[in-house]
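Complex shown without one protein chain; remaining protein chains in place.
Moving on, here comes chain A:
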Amino acid sequence: MTDKIQPAGVGRRNFLKTTGAAALGLGVTGFPAVLRAQSAKVKIGLIHPVSGFIAFSGNQCREGALMAIADLNAAGGIKSMGGAQLEAMLADSQGKPDIGAAEVTKMAEAGVDGIVAGYASSISLATSQEAAKTNTPHVVDVGVSDKIVSRGLPNTFRFGPGYGKIAEFAVANLDTINKAAGSPAKTAMIIHEESLFGTGTAKLLSAKLPENGIEVIDVIKHANPTRDFTNIVLQIKSKKPDLIIPANYYNEYVLLARTMRQQRVEAMGIYSVLGGAASNYKFVKEFPEAAENIMDCNHWFNPKSEIAQARKAAAEAKGLVYTYEVFLAYNAVLGLADAIERAGTTDKDAVNAALAASTMDMSYMPYAPTKMVNGQNQGAQPVNTQVQNGDIDVIFPQEFASAEAIFPMT
């Protein structure tokens, strides 16, 4: 501390001290330019429901996204920014849209460069809306609601398919499978979870299935979590549908499948649309008999791609079950990093523009070439899988198929 009062203005000595320090600073930070760039970090916000009722899926997403960041960093980071490394900022939405949105606000204040979120449709809607306020680039990893990309938000992108396309595929492929077997299935019951994903999917299917000659005899909605599915299964038994179509999250799917087996439900087919467990190795491993021959229309990787198989092996080596959450979140980070790479900056407008112009090669997925329209990748599509002999096989489209469909299953 000093009691001396400094005269107004800048004295000669002070001027020299200040400019000298500034020059020294410039010298350190300004040369060499590559070194300065390498110290910069690109902050990627990862917001997932790692606690709460969909915590399993949220954690799977986080793991997938972190794997992508680690792989990108190991491959030299963002090369157009002097090899800038990606840095993950983690947040938990607890399965609640409002908390997800609050985490976006916090991340924006902390200088996040782009966000990958938020697994569930309802959470993705909230996080992308909040990110739009600061124009922060936001890539939705899983959330399938088509509302996410139909609000005209310039910062919101999705590399995976939405449920409009998935329902369209599911119905068309079911029609093909049914016709190939002589059209034995004429009725269906839809069992769906109560949030945006399940309700929206059920609504689309209810409208589209009758167009292909399949009558929807009942649609049953259930809460998350549901402790007991016996009532629902009793109703299925009573109405005897040819097809049972579940659209729900993992825990509920497992309980439903177990109860159907316990109550000896006999149907021609269980044909899930975005079934939480039907395309999940964990379910197949734990309940091989309950899972056998269940079909699903869901996100999946290209089984014929070496890159996809290598990523699956890497995830399994880490002890992860290679579910769609893992590879969709991985892809979302790749898409965002690819845009930053092409933009050569973390400027938000530039990154959003690069995302909108993305043509990223995604041949490790069963997709057509990447093309963004209003933030949605038009090339994205689901596939049909079926559990056969304790493994998950792709049965449609033909070009990615690793097995023929088994239908009817009884």
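The criterion applied here is as follows: contacts are C-beta pairs under 8 Å (C-beta built on N, C-alpha and C of every residue); 3 or more make two chains touch, one makes a residue touch a chain; residues count from 1.
By our rule, contacts and distances are computed from a predicted model.
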> Out of "NADH-quinone oxidoreductase subunit L", "Aliphatic amidase expression-regulating protein", "Ferrous iron transport protein B" or "Branched-chain amino acid ABC transporter permease", what name does the UniProt record list for the absent chain?
Replying inline: "Branched-chain amino acid ABC transporter permease"
>> Can you tell me which of A:A223, A:A313 or A:A368 touches the chain that was removed from the display?
In response: A:A223
> Which of these, A:A167, A:M189 or A:I232, touches the one chain of the complex that we don't see?
Replying inline: A:I232
>> Among A:V50, A:V144, A:L205 or A:I340, which one touches the chain that has been omitted from the display?
In response: A:V50
>> Across the whole complex, list the residues on chain A that are touched by the chain not included here.
In response: 50-53, 55-56, 58-59, 194, 220-223, 225-228, 230-232, 234-235, 237-239, 250-251, 254-255, 258, 261-264, 282, 286-287, 289-290
